[in-house]
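Note that this complex is displayed minus one protein chain, with the remaining chains in position.
What follows is subunit A.
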Amino acid sequence: MASPLLRVENLVRSFGGIKATDNLSLDVVPGELHAIIGPNGAGKTTLISQLTGQLMPNSGAIHFAGRDVTAVPAYQRSRLGLARSFQITSLLKDFSAIDNVAIAAQAHDGHSFRFWGAARKEKHLRDAAQAALTRVGLGQRANVLVSELSHGEQRELELAVALATKPQLLLLDEPMAGLGVTESARMVALLKELRKEVTIVLVEHDMEAVFALADRITVLVYGRVIASGDPDAIRNNEEVKRAYLGDQHAVTRHG
């Protein structure tokens, strides 16, 4: 097996008396789509936030691309090639779609202590942004203000922003959240394309999507990993059935 792109070792993070991340270890190898599932409150978003550096762990270590990034702040992790999308859409609402993406491209194109030239006239940033927008199907919506985009379009824009930072690893926190059936299907199709190019960690509630996309699935319950393996192994894992999918789910799957 290739050496992991992301290695999480014995990560612990508590809030008061609650261990949101409980001695969690995890490997993500280059090229895979690694899904993380678990019931509400299992600590999925807490984990993502620690991976991106928005939240610091109490103990444990995070290695990314062979480097210990445990104490590296969020903005520097982004520079190393770690990108995330947010569970609750987090965009620059008073900017146009293309501005959102162009700023992300700008972040990874030299420093931004440039005070004179017009940023919106930098062709290579605009082109990169337009390409990322087209990629997620928003090519025609480039000049629309984010606040005027539909929820589904905003979810797609989240992805375009992440892509514009040219990540090695994409952390997607429930990209399907709040999407309708057609929109979800579009997102799944899009992720199927993206996974060919970039390693993805996907946190998602939509089980159908997870089992359709994932190479490996890690199941979290109360901040702990209770199982990790390929979709078939997870589907047939008794502990997972009990703790997460529920007996009823198992029945409907077979029925």
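In this text, a contact is a pair of C-beta atoms (placed from the backbone, for glycine too) under 8 Å apart; a residue touches a chain by one contact, two chains touch by 3 or more; residues count from 1.
Heads up, the rule we're going with is that contacts and distances are computed from a predicted model.
When the unshown chain is looked up in UniProt, the name that turns up among "Cation/acetate symporter", "Thioesterase domain-containing protein", "ABC transporter permease" or "PEP-utilising enzyme mobile domain-containing protein" is "ABC transporter permease". Within the full complex, the residue among A:12, A:107 or A:144 touching the omitted chain is A:107. Looking at A:67, A:93, A:192 or A:242, the residue that reaches the missing chain in the full complex is A:93. Shown as candidates are A:165, A:184, A:199 or A:228; the residue that touches the absent chain is A:165. The chain not shown here touches subunit A at positions 52, 54, 73-76, 78-79, 83-84, 86, 90-95, 99, 102-104, 106-108, 112-120, 122, 161, 164-165.
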